[in-house]
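One chain of protein is taken out of this complex; the other chains stay put.
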Amino acid sequence: MIKAAILGATGYAGCELVRLLISHKDVELVYLASHSYEGRKFSEVYPMYQGHCDLTLMSDDLAAASDAADVVFMALPAGIASASVTEDMLKKTCIIDLGADFRLHDAGVYEKWYRMEHGNKELLKKAAYGLPEIHRDSIRGKRLIANPGCYTTASILALYPLVRHHLVDTSTIIIDAASGTSGAGRGNKTSSLFCEVNESFKAYGVSTHRHTPEIEQELSIAAGSDIVLQFTPHLVPMNRGILATCYAKYVKGVSDEDIKAAYDECYAGEYFIRLVSSMPETRNVRGSNFADIWYRRDERTGNIIVLSAIDNLMKGAAGQAVQNMNIITGLDEKCALEHLPSCTM
Amino acid sequence: MIKAAILGATGYAGCELVRLLISHKDVELVYLASHSYEGRKFSEVYPMYQGHCDLTLMSDDLAAASDAADVVFMALPAGIASASVTEDMLKKTCIIDLGADFRLHDAGVYEKWYRMEHGNKELLKKAAYGLPEIHRDSIRGKRLIANPGCYTTASILALYPLVRHHLVDTSTIIIDAASGTSGAGRGNKTSSLFCEVNESFKAYGVSTHRHTPEIEQELSIAAGSDIVLQFTPHLVPMNRGILATCYAKYVKGVSDEDIKAAYDECYAGEYFIRLVSSMPETRNVRGSNFADIWYRRDERTGNIIVLSAIDNLMKGAAGQAVQNMNIITGLDEKCALEHLPSCTM
Amino acid sequence: MIKAAILGATGYAGCELVRLLISHKDVELVYLASHSYEGRKFSEVYPMYQGHCDLTLMSDDLAAASDAADVVFMALPAGIASASVTEDMLKKTCIIDLGADFRLHDAGVYEKWYRMEHGNKELLKKAAYGLPEIHRDSIRGKRLIANPGCYTTASILALYPLVRHHLVDTSTIIIDAASGTSGAGRGNKTSSLFCEVNESFKAYGVSTHRHTPEIEQELSIAAGSDIVLQFTPHLVPMNRGILATCYAKYVKGVSDEDIKAAYDECYAGEYFIRLVSSMPETRNVRGSNFADIWYRRDERTGNIIVLSAIDNLMKGAAGQAVQNMNIITGLDEKCALEHLPSCTM
Partner (left out) sequence: MIKAAILGATGYAGCELVRLLISHKDVELVYLASHSYEGRKFSEVYPMYQGHCDLTLMSDDLAAASDAADVVFMALPAGIASASVTEDMLKKTCIIDLGADFRLHDAGVYEKWYRMEHGNKELLKKAAYGLPEIHRDSIRGKRLIANPGCYTTASILALYPLVRHHLVDTSTIIIDAASGTSGAGRGNKTSSLFCEVNESFKAYGVSTHRHTPEIEQELSIAAGSDIVLQFTPHLVPMNRGILATCYAKYVKGVSDEDIKAAYDECYAGEYFIRLVSSMPETRNVRGSNFADIWYRRDERTGNIIVLSAIDNLMKGAAGQAVQNMNIITGLDEKCALEHLPSCTM
């Protein structure tokens, strides 16, 4: 049995990790921590888990978690992981960080977009960017995994085949994405109140959202050249789901067959990626670790439009984290992740 | 492997059955039927199941289904099952009817509330009322199971211990219940349109809802005397979930301990019933087969208030149907029903 | 022009008052106060009012408001009004308190249910309970109005004709009500977050909700005898609206005509009360000051069921407050309150 710890267990991503790991046949939860609810039982905070997860919540103490667990999941605000992870801990445990601290290879880019100093630049070299469908091999040997952001997972998976195969003019990329409200976290903010979100739709973080450099980094690596792109997130009055609607002008002469070949080549055999024949809807992946992708070339405008749908808490956070855990511990990658979406959940 | 068929597979309950049975390790789906989508693939109607359930939808032909399957689930409008099930079919297959046709022991009561003739009164004696926590023994030997209604499951489970132990004045029972919109089915009705349901709350079927006699029947059996009660359903702008808020005057002298003893006695060891310590919320059971029950005695008013929450498509329909299938086929009752609810699904 | 002030202007009821008073042809807003946003413009907090209400928010200073305005609306938490209103202020201004401090005639009852000392028992005698359809005459001469609670308005209006005309056994009254989430206010509480409310339904405050004694007081007065009743609120995943589903055993011999006569007698000529012929839905009153009421006698059970729908922020709060202001200032009672509900708002 793999012993697992979760820091930030009472946030939405943390709670989703609990749900997945309770049902994971090879995992035992040994340490759950919560800044806000320390000392209470997990099932007091989430009564739905009464009888299924009654562990007492500890402090967010990474050292203690590292001693107790083979794998530590960190679901904490930016800045904490880089300030607390040490090489020593990584000798004792594997760390899967659901935050942003180890995602950007260039600490300078991190410091510009996150407006804080990076706490441990040395460790950046030790981390793998945990998007298995693209970086599975480099994930395998690592003990520190930077689990990708939710918007970034949807966006990178959508565009990766096009930029890798040089089918689009990368200076024209626009990603217009929308997320359910769980993406805003469980913090008590007026803007997250039911009456403020319900029956409304808005953009936010226009031209400034922190997921932008992460998408640019990964697509630049795939393209072999620097990409600057436009990313606009929106807030949808629903709990879960991300849809990324991506646009780019295609290179002259690119055919539908070229595009299909690119997606097929990149995603052949990838269980969690579904190249779907009808336009994705977020409910089609709800509660699952699937990413549904669909594309169309528009001859009128010269654009390719790619749609990509994920569950932001699953493939966009906890599901992908468990997928990464399965990889680094040598388990079947799908283990505990075979939930099917439900027609009306 | 148990071969299973579903008639009405593209309705919400039918689709939920598909979801559960795909993941059931001892079941193979062999026959899916749909009146509206005959000839199309199930995964064309529900793209979320592409690759997981691509069976072609057949006609709603019970005879063909009986020939093909060990268990046939019928999720069809009232009146069809009683007109089509025969004793002959029951020799070949077991039938679990999610409709109302075999739930009421007295065909006269059926005909009064459903305003149609009952098609096969003889068969009523062969059917078991499929609420396992109350009728497990009589379910075991049967080949025809009347799967209870959604409101009725929530209501009966809430009140059963009180009436069985004679703790309340049964002439004062009021059940005020509310359901998510999937309970109205997938038919194209103006009243089920998003803009008609969203941002509104209403009662319906006041004093006339068809689930009333079903609740009365079961509680009368438990009490050993005829019960007439008030049942009022409401429509909630959400997809899933039922909450029943039940009231009855308690018999003079009844103590909190008496009440607790009644619930404990009735539900000890029942995996799917959780006597919860905080007031139930429908999201706490969402996607699961659990029924969460909570009660309080109010000395000021002389009432006991019982709250009961289920997922109307799970414990209120498909989940309970699979539970019944597991019982009559001798499998572990929990098989394929161990999904945990999710904090934000 | 009547000069109006609002304390607690950035809460949901306060903001609704602003909306109504901006459009009131005889009113000028002169003083808006907000504890949380003091010093900012109202339209910074609510950008939808840019250009329509750009007043700078002041501190919640009742004395200053009394000096500045002819009518002061207080939309503040329990306990503040009773601690700050003085007889002196009432000489200068009229106060309409949307909170609970002056609603209960018996300070002891207040102290028991609100668990705090009442700050000014003397003033209770000066206050009128501001439900115009029942107390219009006593409102007229007063300078301190206790604006009723939202649940209480819906509940009292539903049951008043029955108890006043002695048509029901008052020991059997049960009020099962449900509210949209704006009723929980704009405070930053985890339980009010979108993902906690959306896609769920729950009861709360079972047997302990503070609106209970207010309903009991008003119905007791109407009946001429003490009434104790059961009140259970529920939370609906929608912004606005209250539906009260009320039950009581009717007195032997009471006919449908008796009931109709009672409602007609009590509500003849009342513009804001609509005795509707189909069951109320909260959307039918959304954004309006109407109360839609419907009743049915059930011979099977001996109950009368009454349904009552209001918009909790309108007839349940700000709308009724403006109605009261119109009365005490001698204006047309409907002024600024003639908004019609919208089919899909």
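General observations
Per-chain numbering from 1; labels A, B and C assigned in written order.
Simple rule for what comes next: a residue touches a chain if its C-beta (ideal position, glycine included) is under 8 Å from a C-beta of that chain, and two chains touch if they have at least 3 such contacts.
Quantities reported herein were computed from a predicted structural model and do not represent experimental measurements.
When you scan C:Pro47, C:Gly253 or C:Gly330 for touch with the missing chain, the hit is C:Pro47.
In the complete complex, the residue from B:Ser182, B:Thr212 or B:Thr245 that touches the missing chain is B:Ser182. Summary of contacts with the chain left out: across A:Leu20, A:Leu144, A:Met238 or A:Met314, the touching residue is A:Met238. On the side of subunit C, touch with the chain left out of the figure occurs at residues 12, 15-16, 19, 22-23, 46-52, 182, 199, 239-240, 274, 276-278, 281, 283-288, 313, 338-345. Hidden from this view is one chain, which touches subunit A at 172, 174, 176, 178, 180, 195, 198-204, 206-207, 228-230, 232, 234, 236-241, 243, 245, 247, 279-283, 286, 296, 298, 300-301, 303, 305, 307, 309, 343-345.
Although one chain is not displayed, subunit B still touches it through residues 12, 181-182, 186, 188-190, 192-199, 237-239.
Operating definition for what follows: only the chains that are shown with their structure count from here on.
Where the sister copies subunit A and subunit C meet, the same residue numbers recur on both sides for over half of the interface positions. For this pair, subunit B with subunit C, the centres built from the Cα atoms lie 38 Å apart. Distance between chain centres (mean CA atoms), subunit A to subunit C: 45 Å.
In subunit B, the residues that touch at least two other chains are 199, 239-240, 281, 283, 286, 343-345.
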